[in-house]
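Below: one structure, written as structure tokens.
Note that one protein chain of the assembly has been removed; the remaining protein chains are unaltered in position.
Letters A and B mark the chains as written, and numbering starts fresh at 1 in each.
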Amino acid sequence: MVASPPVSKSNPVAKSLVSGILSAVGCVALAFLVQYISGQFLSSYANGLVFQAATFVTLAVSLNIVNGITGQFSIGHYAFFQIGAYTTGALSLLFWKKFQGAANVPMQEDIWIVLMMFFGIITSAFAGWIVGLPSLRLRGDYLAIVTLGFGEIIRISAENFTFMGGATGTKIAPEKTVVWLAWLLAFAAIGLSRNLLKSVHGLAFLSVREDEIAATAMGVNITRTKVAAFVIGSAFAGAAGVLYAHQQTFISPDLFKMDGSFIVLTMVIFGGTGSITGSALAGASLFYLPEALRELPPVPFASLVGIVLGLIATIGALKRYSDQSHAKTSVKAATMIGIIVVGIVFMAILGKLLSFVPSISAHAPIQGSQLRLVVFAVTLIVLMLFRPQGVFAHHEFSWKWLRSVLARVLPKQKEGLSS
Amino acid sequence: MSQLVLDKATIKFGGLTAVNQVCFELEQGMIFGLIGPNGAGKTTCFNLITGLYKPTSGSITFDGHDLSQYPTYQIAALGISRTFQNIRLFGSLTVLENVMLGTYLRKESSLASALLHGGRSIGDTSRKREFATNLLNVLGLGDLLHVRSRDLPYGKQRRVEIARAMATNPKLLLLDEPAAGMNPQEKVALMEDVKRLRNEFGKTILVIEHDMKFVMNLCEQIVVLDHGEEIARGLPAEVKANPKVIAAYLGE
Partner (left out) sequence: MVLHGLFLGLPLAALDIRTLPQQIVNGLLNGSIYALIALGYTMVYGILKLINFAHGEVFMLGAYTSLFVSWAFGFTPNATVEPQTQVWYLLVMIVASMTVSGLAGVLIERFAYRPLRNQPRIASLITAIGMSMLLQYGGQLFLPNSPPPNIDAMINPYRGNVNITLVKSNENLVAAMKSAEQTKLTADSAWDAQKKLEENSFYPSAKGQALQDAAQKADRDYIEAQGKYNNSGVSILMPVGRIITTVVTFILMGVLSYLILFTKRGRAMRAVSHDFDSAALMGINVNSIVTFTFILGSTLAGAAAMMDATLYQPGLQINTFFGLLPGVKAFVAAVIGGIGNVPGAVVGGLLMGVIESLVGWAGYTSWQDAAAFVVLIVVLLVRPNGLFGSTAAEKV
């Protein structure tokens, strides 16, 4: 038996605890810092974007807990987002005025919103529990449909919920974009996910994803694990929903269509299912896509048709090549870039040619905002065809990884200097 | 003292009786063999014992507990662990992570503590990691700790699966065709490992195997199944000479 060196057990635990507490404090500080900088130096529009980024990071990371870590395919995440928003809507409608009058303290609105988050977490966690329970019986694709159906039921219920304005919606008070809370929530989501994965409990979640039968034979309570995943994921989504409602100041069922679930799902898959880093980064970057598209000048219809046809041809060619070629990676990469370049040229030429066709040039140009979901859908399909494991696959950011990367880069420089 | 008792255990799937009134008892510390031609119902017996199927009639008792009352994950907690005929490792997890999962059912911290980075969970995880590392070292797999389990060669995967089952610290270990696909040297090493598991760690072992030499050299008692029914039971030498057994394997 290999002798293990004497290890003082309390030391690593104490070290870990201290670093944990420091990180938590650091995150709170960072959150306030972000709020300050964003509030002081950025326009109110940009401030809104900073808030949105945090919201989508929370949504993506929390969905990743269910889809990526536990392997339960949920495509109704926006339902919990909506439940959070409507919870604060209902409670604020009923009690905000009273609270405003009664408790005259500084940061009164923030306190109220924090309180609402608490309730939002409870309602959406409960909803997550309800959705998670039947999940024990259902296979992957069926679970997906059920979560989708649940999302739609929630949305349609909200449409019929006259107390909250039915299909038209209702105003929310207090109206405040709480950037620090949004980012704190995002950090919390990332932190809790990381903590989970670093613990033996996280292994249980992963085992459910990998092989349920083996997991249950090794003593994992599959049902409880799946339900726990749903509850945790939905709790975060609900909290984010509360903040979202106060930022939007007016919520209606229209804001929570299935498109939202689809976009968050695309983010998680893009980042890499199972990778917290991937989900966070994808959320923080892809959220901007809808906004960016809105800024785009209207695209002439001919160009759009050219792009579509050219895109199909390019993707087809790329896929064909990538499947059948056995060349070295660098050669492959170069060829694929070449194909993409040819494809872009082809799209441009085709677009120009098509503009001479009268019925096409007469067509109204396309607004960028209409392309929102199309872009996400294309992204998703391209992802699935070429890199289904997402950009980050299973990998996570870690200090160790950073050091190894630096180690690989730096010695080369030293060699360069000395020679 | 009998540890595991199958008393007329029977399971029917629709019109098919996969296991029919099978009876055998395991005493603590035995190495027991379960053999028979393909489709005889051996793996089904394992599934019955571990709770993946519930018997249609008859009973299975372990340490006095009636196993039909327990879901599979609780049966694992009672002290029964297993490997699978078609290896079921957690593919994208490393060897160490696979074996650590085996320690999960003896966890000493709550999920809440894990999520909130609590001291309890940190200590618990580090202890489990240490245990898993030591176990892998003892079983000679220490150099594979951080290899992704699906990247391992077949023989190593089997051994990792056994390590994982051992990590649950079971009283009874069920091995389903552990020697399948191994070359003769690997089989010898495996036989030594299994004997060690009993001698050093005091585990009771029930093995399904097709390799006759392996079974005869390893097991102290053997039960032979054919078409779901028991056709012979006893010491290896007796079973080997039993005409019914010979007929079942070779055909009339």
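Note that a residue touches a chain if its C-beta (ideal position, glycine included) is under 8 Å from a C-beta of that chain, and two chains touch if they have at least 3 such contacts.
These numbers were taken from a predicted model, which means no experiment stands behind them.
Participant: For a quick check of understanding: of B:Thr10, B:Thr43, B:Thr168 or B:Thr204, which residue touches the chain that isn't displayed?
Facilitator: Considering the complete complex, B:Thr43 is the one touching the chain left out.
Participant: For a quick check of understanding: of A:Leu49, A:Ile213, A:Ala317 or A:Ala393, which residue touches the chain that isn't displayed?
Facilitator: A:Ile213
Participant: Which of A:Phe56, A:Phe81, A:Phe150 or A:Phe287 sits in contact with the chain that's absent?
Facilitator: A:Phe150
Participant: If the hidden chain were put back, which residues of subunit A would touch it?
Facilitator: 73, 75, 134, 137-138, 140-142, 144-146, 149-150, 152-153, 156-157, 159-163, 213, 259, 262, 265-266, 269, 304-305, 308, 316, 319, 323, 366, 370-374, 376-378, 380-381, 384-385, 388
Operating definition for what follows: only the chains that are shown with their structure count from here on.
Participant: Determine the centre-to-centre distance between subunit A and subunit B, using the mean Cα coordinates as centres, and give it in whole Å.
Facilitator: Between these chains, centre-to-centre, one finds 41 Å.
Participant: Where on subunit A does subunit B make contact in their complex?
Facilitator: 1-2, 4, 7, 9, 12-14, 16-17, 20, 191-192, 195-196, 198-204, 206-207, 210-211, 213-222, 228, 232, 394
Participant: How about subunit B: which of its residues touch subunit A in the complex?
Facilitator: So the residues of subunit B in touch with subunit A come to 50, 52, 71-73, 76-77, 81-82, 84, 88-93, 97, 100-105, 107, 109, 111, 114-119, 121-128, 130, 133-134, 137-138, 142, 164-165, 168.
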